[in-house]
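The next block holds one structure in the form of structure tokens; read it before the comments.
All protein chains of the complex are present and in place, except for one that has been dropped.
The letters A, B and C name the chains in turn, as written, and every chain counts its residues from 1.
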């Protein structure tokens, strides 16, 4: 297929590479073109503009940073360039409100829209082992299913409303943040009674909480080492904001999200925006007057 | 060894049975004697009083319900009946304050004290597959290690201070409660946007949260079915109270524990004390005005 | 002076009338013109558009509903119509971000900007007894001071940065909301122990809390009567949102604002958006399973 891939950050680059490896004709675009070089070496075509990448594409994927970037690049230029009948696959974590708006806008233009946010870190994306949540009209999802399978260990179908995949992704990221804050508080408690975070979390990970989230983030808290960041605290703050906005829109009180928001705000105020969001544990420790 | 086992509830009965199967001479006691019958059939001796069970025992285990029961039975009679040199193994989830008091009291009497709280539900206890956190003086822990291994899939050594195992257990139960409340809020969010708790939680359990806590409690939330209770909400409330008391003693602010406390209080007010504590999800749903 | 007054809701109408009574030449505009009739009868000129009202004005006041209205009407048309050297006085409760933007925009156009939000209900506005917080360049504030005094029992000077008056208003409204939520929780507590909200709040208002906020809102809670609304719950929700946005911008954790947000959200979900925001007390009572 003729594919455009927009947004080649640490996630997008690996995903685009997997589409190339899958035998597809891939045109790429990124705000800073330099990062596209390895992909060009693998056979991709580099477009000068996002619209240029989209022209003539059957499917355009995007892995942009946030609502603002999707709004600017997709609504601002890509959508106009796409031929009728093309399909847009959004992998970015975006707000429920934007997902609704994209669904309406695409529909009005005769462009297919598949909401396909992903779970996984850059190395998982590179290995083609993401978990992808996919929702959209059945024909559109079916058409891009082979592409999603090149990117994912598993594709989780989530029905025909693009909002559905978006809210599952948002809910999942909230759940990660809540697990971090909970580990942070529990570790502050055990530390105050003489048990290190490492000793406590080792038991948890070895028993009831033997899941990737607790291993990855718990491991960082155990070592009190949050760099290099797998997922920056400032991005976590943004994603908790997406959960809170989605909750506000439907009148869903989420007190743990409020606690998380306040703790992340305190973290950002410390200057911790660029460390991994497991670094939220520093706030719980500081509030308990424990040494770093 | 000559062992006394005090407290034969749904957890204790299975544990005592495993000690009998291990070839030990086990005397048992329970407030209501009838539950001891199957153990007597397996070879246990039934004592008329807790003190009677303790007389002549080398090791006395207890699996009593809470601080009040441990205080009454152990401090009130068992301790006086135990011969010097005997070892008391506490499996109950008790407060940090009581663990400290037991350590001091036993020490003054020349009785060994091993703090050995357990993670696992009744069927896990019956299968001898508990996770046991053990702390106490090395000689005491070593002496009862073979007994603990009859009860556990794994024994997690936690050092020489009995408080340490107690606080790990308390921290672990808080972490379970926090996971339940987080799933409850996240599910209310996705439901309000058209994704059922079952659809959402299936993705979570299948990806980043593939751990027993999320499977067991998430499974109940997905089905909105909280009976029969694996662990009663009223007991969860008690255990969150132990975390909050331990936090208060060392000046550790735990805002998620506060949220959990307020939600559990609202659950108890609904009359949900006897359902499983995953039933906390009903409060998040009610606050969001979602149908049950 | 030649004055334009934009926005003639329940607050603005009384304020405009006081400027007319003060002997000024007042042109008015409102989205729905009918409400201007009594003012025209008192001597005001009715303009067909906001821009029309602004043409030739020395000072333009606005009492619009929110950021969106100020943005549309003032930035969208009034600013272009105002002659250089004119002064714009904003009485609306707006975000800190918009106050900053208005200050910059006006400055670039050579228009004066005075931030002058008000405390007081419609009857207080009509009586010319508002409390007005005023900040802006000293020359601009001095120029409109006689006008503000026609509207206010007291003008509180707040320095030369327009943001300052805006944040004081926002902080004040948060403080009102926090007082309501606190009374709601305290009354739920006393009611659960047999003391009615009326009996409890009478003591509070008669002793340590003898202030208008506790009398007005406490009075409604005591009677459990929230209609007619003095200030709608949905507006309170908007204003708490302004506090939270201002807090987020400067990394200020405000856990009570988070509690307030979650409670207001639950109120809105009940369908209580149009009752007075003292009606928040219904949520505290419902959570405690007290009868309404």
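In this section, a residue touches a chain if its C-beta (ideal position, glycine included) is under 8 Å from a C-beta of that chain, and two chains touch if they have at least 3 such contacts.
These figures come from a predicted structure and were not determined experimentally.
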item	value
Among C:55, C:190 or C:234, the residue in touch with the chain that has been omitted	C:190
Touch criterion as defined above, residue of C:38, C:85, C:206 or C:271 at the omitted chain	C:206
Among B:17, B:247, B:275 or B:288, residue touching the chain not depicted	B:247
Per the touch definition above, residue among A:2, A:137, A:238 or A:270 touching the missing chain	A:270
Interface residues of chain A (partner: the chain not displayed)	255, 266, 269-270, 287-289
Chain B, residues in touch with the chain not shown (by the definition above)	247-248, 251-255, 258-259, 261-263, 265-266, 268-269
Footprint left on chain C by the chain that the document does not show	96, 119, 131, 133, 154, 156, 158-159, 161, 163-164, 167-168, 170-172, 174-176, 178-179, 181-183, 185-190, 192-195, 199-200, 202-204, 206-214, 243, 246-247, 250-257, 259, 262-263, 284, 287-289
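Keep in mind that, in the parts below, only the chains that are shown with their structure count from here on.
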item	value
Chain with minimal offset from the mean of all protein Cα atoms	A
Farthest chain relative to chain B (centres taken as mean CA coordinates)	C
Type of chain A:chain B copy interface by residue overlap (half), same or different	same
Distance from the mean Cα position of chain C to that of chain A, given in whole angstrom	39
Mean-CA-position distance for chain B and chain A (Å)	37
Chain B residues counted as touching two or more neighbouring chains	255, 287-289
